[in-house]
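What follows is one structure encoded as structure tokens, with my remarks underneath.
== chain A ==
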Amino acid sequence: MVDQQFEPKIVGFLCRWCSYTGADLAGTSRMQYPPNLAAIRVMCSGRVDPTFVVKALQDGADGVLIAGCHPGDCHYSEGNYKAMRRYPMLLNLLDQFGIDRRRVRLEWISASEGEMFARVVSEFTQQLKTLGPLRWPHTIEQFCSPA
Partner candidate 1 sequence: MIRLADCGAVGRLCAELNRDKPKIEILVSRGTCGTSRGADRLVEAVQTALNKAGTNGNVRLRVTGCLGYCDIEPIVIVRPAGFFYPQPKPDDAAEIVQQGLLGKSVPRLFMEDPNTGKPIETVSDVPFYKHQNRVIFGANFDLDPTSIDDFVRIGGYQALAKVLSEMTPEKVIDEVTRSGLRGRGGAGFPTGVKWASCRKAKGQLKYVVCNADEGDPGAYANRGLLEGNPHSVIEGMAIGAWAVGASQGYVYVRTEYPLAVELMSRAVQEARAAGLLGKNILGSGFAFDIHINRGGGAFVCGESTALMASIEGHVGEPRAKHIHTVESGLWQAPTTLNNVETWANIPHIINRGAQWFTQIGTGDVTGNPWGGSKGTKIFSLVGKVNHTGLVEVPMGITLRKVIFDIGGGIKNGKKFKGVQTGGPSGGVLSEKHLDLPIDYDELVEAGSMMGSGGMIVMDEDNCMVDFARFFLSFLEDESCGKCTPCREGVVQMRQILTDICQGKAKEGDIELLHDLAEVVSESSLCQLGATAPNPVLTTLAYFKDEYDAHVRDHKCPAGVCKALTTYRIDWEACTGCGVCFKNCPSDAIRGEKKQPHEIQVDRCTKCGVCYDSCKFNAVRRN
Partner candidate 2 sequence: MIRQEQRIGVYVCHCGTNISHTIDVETVAKFAETLPDVVIVREYKYMCSKPGQELIRQDIDEYNLTRVVVSSCSPLMHEETFRNTCEDAGLNRFLFQMSNIREQCSWVHGDRKKATEKAKRLIAAAVKRVHHHGALEQRHAPVNPNALVIGGGIAGIEAALKIAEAGRKVYLVEKEPSIGGHMAKFDKTFPTLDCAACILTPKMVQVGQHPNIEMMTYSEVTEVSGYVGNFKATIRHKPRFVDETKCTGCGQCVERCPVQFRPVDGHPVRRPEDLLSAEMKIQADTALDEHRHERNPVVTVLQDINQLFGYLPPPVLKYVSAQLKVPLSEVYHVATFYTAFSLVPRGEHIIKVCMGTACHVRGAQRILEAIENRLEITAGQTTKDMKFTLETVNCLGACAMGPVVVVDKEYVTVIPKDVNRLVDRIVHEPVPV
């Protein structure tokens, strides 16, 4: 059963050159999407330290979105490749914590893809609604030492 009132909190790390501009474009185009995501601007998706994601989940986020330029388009040429490599390690870490890996997403959104940004946020929000609240640290303890 899906708790309709539950509004998942999503933290988004958007790269300044592509995804943040894409999000702005969604804004200037007046596209509508759920308000669950709040964005943090970083210079490049390569700047997103996996510990930030864990910190966000710890502080109550139900899902984290990392968005960068399409591979090859990165303003710093290799930043998004580094993000691409850190992402699978991060997912393994979440598995070990018993956190559903679908709660953290890595997406490529270019500066002209405002409509794509809106779609990603809506889907992610919907997905998190079905997954339900993370309820850190309860789920972790539950997972690490089942009663």
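Here is the rule we go by: contacts are C-beta pairs under 8 Å (C-beta built on N, C-alpha and C of every residue); 3 or more make two chains touch, one makes a residue touch a chain; residues count from 1.
Keep in mind how these were chosen: all candidates are chains of the complex that A comes from, given by their letters.
Small disclaimer: the values here were computed from a predicted structure and weren't measured.
Only one of 1 or 2 makes contact with chain A in this complex, and that is candidate 2. Those residues of chain A whose C-beta lies close enough to touch candidate 2 in the complex are 7, 16, 20-21, 23-24, 26-28, 30-35, 38-41, 118.
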